[in-house]
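One structure is given below, encoded as structure tokens.
The complex is shown incomplete by one protein chain, all other protein chains being positioned as in the whole.
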Amino acid sequence: MTKRKLLALAISALLLPAAGSAMAQAKGKISGDVVKVAVLTDMSGVYSDLGGKGSVLAAEMAIEDFKAQFKPKFKIELVSADHQNKADVGSNKVREWYDTQGVDMVTDVLNSGVAIAVAKVTTEKNKIMLNTGAASTRLTNEDCAPNNVVHYVYDTYALANGPGKAVTKQGKDTWFFLTADYAFGHSLEKDTMEAVKANGGKVLGAVRHPLNASDFSSFLLQAQASKAKVIGLANAGGDTINSIKAANEFGITKGQTLVGLLTTVVDIHALGLQTTQGMMFTEGFYWNLNKETREFSRRFFSKHKKMPNMLPAGTYSAVMHYLKAVQATGTDDTAAVMKQMKATPINDPFAKGGRIREDGRMIHDMYLVEVKKPAESKEPWDYYHVKQVIPGDQAFQPMSASRCAAVAKK
Amino acid sequence: MNRRVTVAYLVGLGLLLLAPMFIYPILVMKVLCFALFACAFNLLLGYTGLLSFGHAAFLGTAGYVTGHALKVWELPTLLGLLAGTVAAAGLGWVIGSLAIRRQGIYFAMVTLALAQMVFFFFLQAPFTGGEDGLQGVPRGTLFGLDLADDIKLYYLVVAIFAGSFWLIQRTIHSPFGQILKAIRENEPRAISLGYDVARYKLLAFVLSAGLAGLAGATKTLVFKFATLTDAHWHTSGEVVLMTLLGGMGTVFGPVVGATVIVTLQNELADKVGSLVTVIMGAIFVICVLAFRRGIVGESLALYKRVIGQKPL
Partner (left out) sequence: MTEIFGVPIQALFGQLMLGLVNGSFYAVLSLGLAVIFGMLNIINFAHGALYMTGAMLAWIGLEYLGIGYWWMLVLAPICVGIIGIAIERLMLQWLYKLDHLYGLLLTFGLALMIEGLFRDLYGVAGQPYSIPEELSGAFNLGFMFLPKYRAWVVVASLSVCLATWYLIEKTRLGAYLRAATENPKLTQAFGINVPLMVMLTYGFGVGLAGFAGVLAAPATQIGPLMGSNLIIIVFAVVVIGGMGSILGSVVTGLGLGIIEGMTKVFWPEASATVVFMIMAVVLMIRPAGLFGREK
């Protein structure tokens, strides 16, 4: 008899989690009368300064602004989670969101490895992913999903071309890469190599480092030994910051030029102008461009104590664009909302005349910037000279070069 | 096995079969995978007295091999699972033969270090996708049933779990299992009785690794994903915790432990963030200091004290 009791105990333990999660399945124009937006990002890791809590805040701001402006009849809810830069954690979370929480759209999703996994789940469950964080061009090429995924802010192609061209043309024409060893780094390395070669430069080699590496010195020694004129940093966030610091310690910056291929205003803030002056790279957003960007950024700054870079700014824009499409179509049905979003131009602090192309790429202007000298900076966060506005149709990979099977078939 | 026990098992199985009507099936499948993993581990720690701190290597290896077999070689689902299991058992043979050269604490450190080597191998090997993981593993079909449907897959997972659990039970109660217990209790004595202790240890290690592999292979099927997390030392620590918390050397302990830990992690992850690790650590410490028999072990002891007879 007793063994059965024991079994019952074990089994009731198995059944415990039942309480929390009932399947949310409701029919109607807007499922459950709630539009659920989810922010999946890196809250505590090496990229948390790029997106993280800033992205969640930006999504909150977008929802608030939308409510104030449009007085929608439906409810809007926001959930967020930390994927810890692990593709499995991210995709499992999103699967659970779609299956049990009725989430309609997920955004931010920085870290390309995570994003590619989440895009797969999103396609499988036929939901929407507005990727404002991940960079890999695989998301609109090999792993494209034009009916479900929008690549909203930037990509490795756009990042590669600005400095790949500008720096090589300055005569710094031999490159060596220090690359984060996962989807993002590989894409950025590949796209930059192509840009360098297209502009008459030479690639001498590359060394891969793990994400969130603790010590960059040995990798940098390899880069130094290559005798390349330029060391391209195909990494991001904390990894870029640490590579630049280690390069200074080993005196590498004296003979070779470092190019942080994905650098944003928060990285410059962390490193200081003394270390970064003169660096050139592509940005998708700068807070000090015009009145509208300044207004938005100051509002963001008052809550976050940091100026927004292109990730939160893009997240704000994406959430807004999505909600407007839901409002216009009166449904959260994926196909209808995607159609509406692609049909409507985007005009907000982040993008002027932005449009979503058939492969899911959002086309908008990018900026080639140069970091100011300490003396030139007039106020905190005044960091960039905008050297060139790269028009959207030149900044991104042209459709003719697309490797996206779903679009090419047409 | 007497009839009462058989009935009890059938009731348990029945409940498992009904579970997906009430609970998110993916979560139950995850629990079952880790329960199997912990049972396999318990075979080694609880019944042979060997603390392996590198069992994640087997979980991870099987995950990658199965993933690769299904995705790239396009093998049928069952063959894919088998490939992962065999690979894990093979790795178990290699690591086992090295590790049993040392005992006690050294054994734990050697398994940990070798598992870390396996981890780095997967980090760098091209077929694993490194940091990105091996994504988009197809679940395939079984007897014409499309396993992409969570519910159909669920019953396959239950079948795998039940079958392995039965196998572990049989092993424990077999003469082989008795010798393992003898080794745990008193190794010199087992040697003096003429048993080739090293061979028995190695066999137990390989069996445990293979079953851990089966758990990893199944997990890949559930999540369509093989990842570095499975091969990480954190996972090795987790399975120790599950077994310790549930009760090492008890039949149901690992199942209870795995259920509690996986459910806890699932419930807490969004609420307390990285404090989950602190809670896991605290459970570890409490178990070691005051609760060494685990939930099942302590319950049995309590029962014995109150009723005054040995249960079962």
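Letters A and B name the chains as they come in the text, with residue numbers starting at 1 for each one.
Note that in this section a contact is a pair of C-beta atoms (placed from the backbone, for glycine too) under 8 Å apart; a residue touches a chain by one contact, two chains touch by 3 or more.
Predicted model only: the values in this text are computed from it and were never measured.
Although one chain is not drawn, the whole complex shows that of A:147, A:174 or A:222 it is A:222 that touches it.
Note on the undisplayed chain: of the listed residues B:72, B:159 or B:285, the one touching it is B:285.
Contact with the chain not shown here comes from a single listed residue; of B:244, B:258 or B:295, that residue is B:244.
Residue positions on subunit A in contact with the hidden chain: 43-49, 84, 207, 212, 214-215, 217-218, 221-222, 224-225, 227, 237-238, 241-242, 245, 249-251, 270, in rising order.
Within the complete assembly, residues 51, 53, 98-99, 101-102, 104-106, 108-110, 112-114, 116-117, 120-121, 123-124, 233, 237, 240-241, 244, 273-285, 287-289, 292 of subunit B touch the chain that is not shown.
Definition applied: only the chains that are shown with their structure count from here on.
Averaged Cα coordinates give subunit A a centre that lies 37 Å from the centre of subunit B.
Across the interface of their complex, subunit A is touched by residues 4-5, 7-9, 11-12, 15-16, 19, 22-24, 26-28, 31, 123, 130-133, 135-136, 223-225, 227-229, 252, 255-256, 259-260, 263, 266-267, 269-270, 273-274, 296, 299-300, 303, 311-312 of subunit B. If you check the complex, the residues on subunit A that touch subunit B are 1-4, 6-11, 13-18, 20-21, 23, 43-44, 81-82, 86-89, 91-92, 95-96, 99-100, 112-113, 116-117, 120, 181-183, 210-211.
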